[in-house]
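Data first, discussion second: the structure below is written as C-alpha cells.
The chains shown are only part of the set, and none of them has been moved.
Going by the order they are written in, the chains are A and B; count residues from 1 in each one.
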Amino acid sequence: MGGKIEARLIDLGIDLPETRSPAANYVPARRLGTQLYISGQVPQQDGTDKFTGKLGSTYSVEEGQAAARLCGINILAQLKQALGGDLDRVVGVVRLGGFVNAEPDFTDHPKVINGASDLMVEVFGEAGRHARAAIGCYSLPRNVPVEVDAIFEVS
Amino acid sequence: MGGKIEARLIDLGIDLPETRSPAANYVPARRLGTQLYISGQVPQQDGTDKFTGKLGSTYSVEEGQAAARLCGINILAQLKQALGGDLDRVVGVVRLGGFVNAEPDFTDHPKVINGASDLMVEVFGEAGRHARAAIGCYSLPRNVPVEVDAIFEVS
C-alpha cells in the first residue's frame, strides 16, 4: 500500500510485523460502527517475548518505554490488518489502556506508557492524541512488563 | 422467551441465574447507542461467592477457567435483563475485560479468561468473537479470583 501513514512509518523507520491471531476464541480487533477495538498487545517480536520481568526491579523506566513502544507497534500491525492494509482509514486514536507489570513501590507508570502514546503522535500527528489510563499490575501474561490495548476511530 | 439464543443456552445446559442489582449508585448495564456496557461480574451463584482466593496459590488454571466461565454466565444474565429478556437482540460481543487475582509470579492470565471467551463463542457462534485484554490484579473485590466486564453490540 502506498498511503500517507505508510510513508510516515517508512520515514520513522518502523517496519510493522506480520500479525498473529490468538489461538483462542478472542480476536485481535473488533469493529463497532466507527470504533475499532484492538486487543491487549504485548512486547513480542517475531513470535518471541522481547521483554520479561517487572518495572522497579528487572527493568528501568527507559526499558519499559521501549517495551511500551513495541506494544504500540504491534497495535499498529493489528490495526493495519483489521483495515485491510489501509492505515489512511484511521481518523484518530481514541484511547489507550496501559498496564505496567510493576513492583509495589513503582510510581512512574505514566512515563512507561508514554512509549506507546508518543508513537501514536509520531505516526498520526494531532489525530494521534488520545485519552488514556495507566495502571500497575503485579502480574501480566507470560510475565511481560507492559500490555497496551487501544480504541481507534476509523472510516 | 423462545429465542434462538435461549434454545442454544438450553442445548448447552446453561440456566441463567436471577440477576441482582448492586445496592449502590452504579448499575449492571448501561446502553449508549448500539453499545451495551456490562459492569464487572464476579463468580457468584445464588448470591454466594463460589470461589475466593488467588491464581497461583489457591486455584489452578482449570479452576480459574471455571470461575471465569461463571463470570461470563452472570454477564449473560445481566445482558438478558438489560434486553428485556430477548438475547436475540445481541449483534455480537465487542470486548471482554478480564481481571485475574493472581500471585506475582502467575503468567497464565489468558488461559484463565478463555473460560469466559469460550462461553461467548459457544453461545453466539462467530458473533461471539471479541477483542480482549487480560491482566493481573493482586487484589479483587471480596477476594474473588476473577472479574470480567463486557461490551456488546445490540439492536
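The rule is simple: a residue touches a chain if its C-beta (ideal position, glycine included) is under 8 Å from a C-beta of that chain, and two chains touch if they have at least 3 such contacts.
Note that the coordinates shown come from a computational prediction; the quantities given were computed from them, not determined experimentally.
**Student:** Note that 2 identical chains are shown, then give how many the whole complex contains.
**Tutor:** The entire assembly in this structure file is built from 3 identical chains.
The rule is simple: only the chains that are shown with their structure count from here on.
**Student:** Just give me the whole-number Å value for how far the CA centre of subunit A lies from that of subunit B.
**Tutor:** Each chain reduced to its C-alpha mean, subunit A and subunit B end up 25 Å apart.
**Student:** In the complex of these two chains, what residues of subunit A are touching subunit B?
**Tutor:** Touching subunit B: residues 22, 24-30, 32-33, 37-40, 54, 97, 99, 101, 137-143, 147, 149 of subunit A.
**Student:** Give every residue of subunit B touching subunit A within the complex, in rising order.
**Tutor:** Within the complex, subunit B contacts subunit A at residues 33-35, 56, 92-96, 100, 102-110, 114, 117-118, 120-121, 128-138, 151, 153.
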